[in-house]
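Missing here is one protein chain; the remaining ones are kept as they sit in the complex.
Labels for the chains are A, B and C, by order of writing; each one numbers its residues from 1.
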């Protein structure tokens, strides 16, 4: 069963890659993004480094891949510098696909044998790690394509708007809640642990994310021109960049279009607003007289909901309007910014060894997002899952859900 | 009594200024710092803008001061750009002192009359605001002087080391605690409110701050060379800057000296380490096998302690070793970094009007420090007080207190 | 004959491209360089824009190519921003080759007809323009490859050192010389005209370029550590970048290797030093007690020499030692820095219309290089040819020839 999961995950990465040309996969449009070919290699490097290199008799595919495809594991050794990944035209995509094949064969053989619980845990982590990079393949190529004046379409799709439920607020009682994940249970990342008590005051959570139409009203009302709505760093940023709408929007009042993975399309008013950063999310909430939820408020509501929604579907890849009732779209569509800074839970211990670098060293200056997006592989998300990005980051499929006291 | 407080606060600012020449007061050594003359004017502008301009018949001292000395209040109008404050040789220090006199006379007259509760609150805020800037006068001139190869001494003082208590850990029970301040009580900033329930797990807090001697051991043990001890952003920063010790330290192992407001002095091993940033504080804690406390853990311990310690004293201005027993030096000496990101408490409402910009718009990307320092005016600090700076900031008198689960 | 020249030039570009993968051709490693696929398209755009668009009935290949592949001709319209050329994975290399085919067919047809002298001149300019970009294809891919830790080899070649003539100085009489090209003669760029009188004082010119071995002596003698040898801007630059040898050298004294288009190779002491910038060239000359020649001194000697040497040869692509006697290697091997700032000759008139932007607007801050290099197509160079680059530029095949009074 782990083998099946391994195989299907590896296959999905290659399906994603098959949507692109070798030239596409070469692009790195900013230091935060990586070429898709690099993602293909790095996820493979993960299994080679943390599993196969410990297997007696294993011969590495290429010695120098250890440096080229190490992302940030100082325990493992040096890393090729991140902002220059886009210069690596060699190894070619084909060589990287050969690398994948070589590792997959070794892994298939390995997985057919006796595996300790600890090794199973690392392989499961490797699978989840690859799923995270699947989402990044989309967000990174989307950023690069968005800078091309031809606005290339990765997939062919004509989005059509649908009805959306009217915005309601779900009231939740205050009290002590157990939040986070139990390390002994199903797979989770170390940053979701330990499960711990949190006192949550009574609050209300919006029944659905903020829509494009609602966000367009904020813009039309002068939202990007009123410093009083913005965090100080956010205001400085939009002034410096002359920003007046979300990063992938184009046009003006009443005539907005949006760059999507299916090309430039007319904005759908009822779909969730997407690719907003934390500053935009907070400014919108202030304008609306509301606030963002904490990550615990979000979790308390989400854990009672089925884990289903507009998750990764190679024919969609964009948030969609939903007309369901109740607490909807908590999973999928858009990652939802919370007001919680990304940090350690009480009693948190990073994983031992190199894998301790996976999550813990990023616990400064970032904010938690919850719920997954339309680019998150099904099966990868859960109510305790903590994604994290800097407040200025907007190249993820990130949106807004409101809350209030 | 408010008049007395007003008078003594205003007088202290001028005593601080009297330690400096007009040339000193002109310096702005980085965008985050301001010239001392600007601090003298801005604190005055505060009373003029928020009190006197509402008084019938009041004539502003100079119309253009409204722009020049507005720090960041967009509600009040435009601001002269912050990084260029150091270019304002005119108005001269003397003209700014005249401005202070003019405002003080108007305020004395005003304070002799009938004052509403709301006005009293604003004046009290203005007094506390000026106290904050008194601390900044020291930290800002210290930064500027530290770049002068002559290492000027603002005051004459020869620091001598004393004994220090051995490091102990105070155990505190877990449970629900009421934290923060009650807006209806004594003066506090809006960001300390509302008082609210927090569940705190059992923890231990160090009985005193980390000393210079202990920090020197961290350095000697390769603390600045091991990426596994550092947050990712912190490691990137020290590599980029070639940093290998705290910003005001000089020399090398066994021969450290430190730039102080009394000039360059031999490092005192038993005094608290000072001018470390959040990254350094976290790296030290990781190396020591501990962690930083949350702001609530700190508060739970501090509220049982007397508010006394090495606070602002024009003859000292540097943290000192303390040999007292128990939970010592929580107040004064050094601001203590906590692991809590600076954000809104549940139910927080910014003050209404322009003064709502005072604290709330900075709630992104910064960390809370607690307890005041050797540059904090006595009477200004309390257990619920929340100071906040970016994780890279090290020009404040900031230090480290350890905690553990 | 113009058709033949057109065909052979176009064919050479495609031969160069055939050495690379589509991924290679996507790379842009710095703003000054362009992806090879962009060079392929831009040179084609030139013929389309300046010839075919004026032909009745011509249908553009793709309307948007006008913006994408316009380099810097403001007269023609907007340009896609230069530093972002590397993000254009679409159009694909294959589409660009289709574009070339489309334009070539139209041009072949066009060239079979009656052509005015003015049109012939523009086509000849377009051919020379494409030759310039052929050299850039090599220099740009070399820069990108040099950043790849695998040091890819574009061609397979093992360079071997040969004997070199001992350095001699050729004495030239002073006097009035006619320099530059006559616009009415064979093809030349507008910046070579008009032919004009220059008074040249008696001087001596080195019989060959400075070799790697000689340059290694300069390094060994502390050349990169002595500020007195350097121009002020050059010294600031090497300090800021920590530079201690030419950009493509690796290793240290006695063990130098050099990145070449045939991969990393042991440095050949007798080959001309290459990829040095103006600052390095001047520093070397000062160390050697000599100076760089002016462009006129160079020209006065070169015009008596046969135009032959180590010019573009797809099997070599690197400067080589030469043991001939006399004034050698003036053409080919390395572009030779002169002390002449790039500017207008007396009486210079830029070409009319858009093509006036070709050369004249770059006449500030750059220096003239003469003689062509091992990447310059044969037939493209002549004694009056003026190449120009900024003093910090070192990614061209640029070297040093000494002179003295």
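Going forward, a contact is a pair of C-beta atoms (placed from the backbone, for glycine too) under 8 Å apart; a residue touches a chain by one contact, two chains touch by 3 or more.
Quick caveat: nothing in here was measured; it's all calculated off a predicted structure.
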item: Left-out chain, listing which of the shown chains it touches; value: B, C
item: Selected residue (touches chain absent from view) among B:21, B:252 or B:323; value: B:21
item: Hidden partner chain, touching residue among C:6, C:65, C:249 or C:278; value: C:278
item: Residue touching the undisplayed chain, where the options are C:2, C:201 or C:220; value: C:201
item: Interface with the unshown chain - residue positions in chain B; value: 21-27, 29, 64, 67-68, 80, 84, 86-93, 144-145, 147-150, 152
item: Chain C residues that touch the omitted chain in the full complex; value: 72, 74-75, 176, 196-199, 201, 203, 227-228, 230-235, 278-279, 282, 291, 294, 339-341, 343-344, 346-347, 356-357, 361-365, 391, 405
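The rule is short, and it goes like this: only the chains that are shown with their structure count from here on.
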item: Maximum centroid distance from chain B, chain identifier (CA atoms); value: C
item: Averaged-CA centre spacing for the pair chain B and chain A, given as whole angstrom; value: 37
item: Inter-chain centre distance, chain A versus chain C - centres from mean C-alpha coordinates, in Å; value: 45
item: Separation of chain B from chain C, taking each centre as the mean of its C-alpha atoms, in whole Å; value: 58
item: Per-residue overlap in chain C, given as positions that touch at least 2 other chains; value: none
